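Incomplete set of chains, arranged as in the complex.
A, B, C and D are the chain letters, set down in written order, and residue numbers restart from 1 in every chain.
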Amino acid sequence: MSFLDALDMGKYALYVWGSFGVTALCMIIEPLLLRGRLDKARRRIARLNRMESNEQ
Amino acid sequence: MQNRLINWFKFSSPATFYPLAGRLAPIFWVVAVTLIAIGLYMSFFVAPVDYKQGDGYRIIFVHVPASWMSMFIYLIMAGWSAIGLTFNTRLSFMMAQALAPTGALFAFISLWTGSFWGKPMWGTWWVWDARITSELILLFLYLGYMALVAAIDDRRRADRAGAILLLVGVVNIPIIYFSVKWWNTLHQGATIRMNGQTSMDETMLLTMLIMALGFWAYSIAAAMVRVQSIILEREAGSTWAQDLIGERA
Amino acid sequence: MFETLAWIIRRDVTIALRRRTDVFTTLIFFVIVISLFPLGVGPDLDTLRLIAPGVVWVGALLASMLALEQLFLADHRDGTLEQILLAPQPLSLLVIGKVIAHWLITGLPLVIMAPVLGLQYDLSGEALLVMLWSLLLGTPTLSLLGAIAAALTLGLRAGGVLVALLVLPLYIPVLIFGAGAVEATTSGLGGGAHLSLLGAILLLALLGTPLATAAALRVSSE
Amino acid sequence: MSEIHRLEARQVCCSRGDRELLRCLDVRLESGQLMYLRGPNGSGKTTLLRTLAGLLRAETGEIRWDGEPIQRIRDQYHADLLYLGHLNALKDDLNAIENLRMDAAVRGSSLDEQAAWQLLTDIGLRGCEDLPIKYLSQGQKRRVALARLWHSDAALWILDEPFSALDVAAVDALQAVIRDHLGRGGMAILTTHQEVELTSGTVCRVTLGGEIPEVRHV
């Protein structure tokens, strides 16, 4: 069985790739969103820090 | 004995848990990526073609693990909530909230892959079958929980209100499951049910297990990162958080 | 203790009767929803008979859900809820009183009215009777479960709609057995089993929900 | 009210959102004493009163009634407590008499119609008994809410700006009833921005708004 054979799902291509594709998409996007959220939280604290040190 | 107890409470404080989560997250990311890669390889190249369903059955390798995880995560969240309400530990509530979006995501994936499977197998995108319906309701429970927590600005109130909702929901889940099941069998006739899979091939089972473990590691990793964000968002004013971030900047 | 319960019920019922609209509008909402369906679906009697149990039950569910928002909100706004929380009585007792009053005001009229509406959908006498019973056993459960959601969303701006979101998953078993009972009767299977299940759920709810609601109320009014 | 009671706040800290409102309040109130809580707008008076009443959970620290933490003996503490907040806790659609009677019932005591009439007369609302509360003026509503004090046998009164919206006559009447309560061995905690005679007497004066709450016995 060649590589391409394995990826060709015959008449099921749409369904198999529709499922795996969306799953992959979700599981890639979620970590990216998580990363963004964590960075945002860190930046906010850094900003608070700067504000505080400016005040002093 | 006494010592161990104190240790536990030490880790239940957000300040000490934050670095721990930071150390755990990468480990679980690596585990997740490895397992899922192996699982994907096996599901496309190792697992044989099903004689009845052709290649369409390969959807099972994401569908079933996602379904399992969606249910499992809800239970875990309820567990954290119970702990939080009894011992009054803030971290437990944060863990529950950190898990929720991932659980909802898996519920969604289960529904999505299920209907992408249903179209070629049953000829329709959606059927009001017992399992499918209870999975849909589970998604609603997740969404309800997240909406409730988001709608309350006061953190302490959000924590406790969400926990109560989760516990009520978890009591309700078996009732939902059986009611839907029973409702369906009563006037069931035309709808196809998924039961042709009893004699499952061993490689298939193995693949599914590997994928499930991969998803499990993924959930933990995601929850760890999210709990870090939640901790930082809440403790933005505290000195330890400011010191921590200050060092990096 | 039971005196306090009686007073709470009396209080809420008096207030509702004072503005009679409270009682009538839930009822009329129910009537309208049910009468609206033939307009949307078309007048074919066979179809209507088929969907009747579902429509009546969904109508009952929506009506009771709509009324839910008012359960604690008014008390929260004017501060009486604070006094209830500070009363030297078990809070779950007071909660039961409020829920009973709520059911008397919004649930009971609807139960009584349902058979009349069922006639619009050409249901048989027996089916109507079972419908009456299923509603009588089911709607108190709706009020009890709904109280939890109402307590949790107390005072949130999106309250009304959020209640809907939280409560509907909880309502589903009641809906299924309620509508199922009527359907089983029309299809000749007998609705007894469904009715006993509804009864069992009611008992469970009666035991468990007041505590959850009381806890939710304390949390929400912090 | 012959018993002697004691309310203690130990190391109580309150915070709302990410703001620390109150740091380490230690205060102790005994039968017959009045505590006057002062401080500029937003300094946390309402927050503290709600915490003392058990409606809010203190961030840290403990509140004790007769030596027991109030969470533990909630029903008993609440039986001894009467709290009146910014809101009047009246049902708009009921009239004043019904409101007073229902309120008594919720608290587990009872008040007959005759007594309720009498109360309204005392508070100067004769003639408005059968109007639904919603038709009353701001000050009249407040008077009905305060009428509870006239027949209360609770040992501890917690009153959040009780004088607001009241006219001069009502302010005097209210002061008299509080003084009476203290005389019979009750205790009271109140806030107000209006200087009244009562608060310049012998009181425990707690001032919020600084770094640390200032407690002074005058």
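Just so we're on the same page, a contact is a pair of C-beta atoms (placed from the backbone, for glycine too) under 8 Å apart; a residue touches a chain by one contact, two chains touch by 3 or more.
Predicted, not measured: the structure shown is a model, and the values here were computed from it.
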Assembly formula [one copy per chain kind displayed, counts for the whole file]: A x1, B x1, C x2, D x2
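In this section, only the chains that are shown with their structure count from here on.
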Distance between the centres, which are taken as Cα means, of chain C and chain A, whole angstrom: 43
Chain centre separation (chain C, chain D; CA means) in Å: 37
Rounded Å distance between chain A and chain D, as computed from the means of their C-alpha atoms: 54
Shared-contact residues (touching 2 or more other chains) in chain D: 57
In chain C, residues with contacts to at least two other chains: 222
Complex contacts: residues of chain B adjacent to chain A: 29, 44-45, 54-56, 58-59, 62-63, 66, 101-102, 105, 108-109, 112-113, 116-117, 119-120, 218, 221-222, 225-226, 228-229, 232-233, 236-237, 241-242, 245-246, 248-249
Touch list for chain B against partner chain C, complex: 137, 140-141, 143-144, 147-148, 151-152, 154, 156-157, 160-161, 164-165, 167-169, 171-172, 175-176, 179-180, 182-183, 186-187
In the complex with chain D, residue positions of chain C that touch it: 3-4, 7-8, 11, 14-15, 18-19, 74, 77-80, 82-90, 94, 221-222
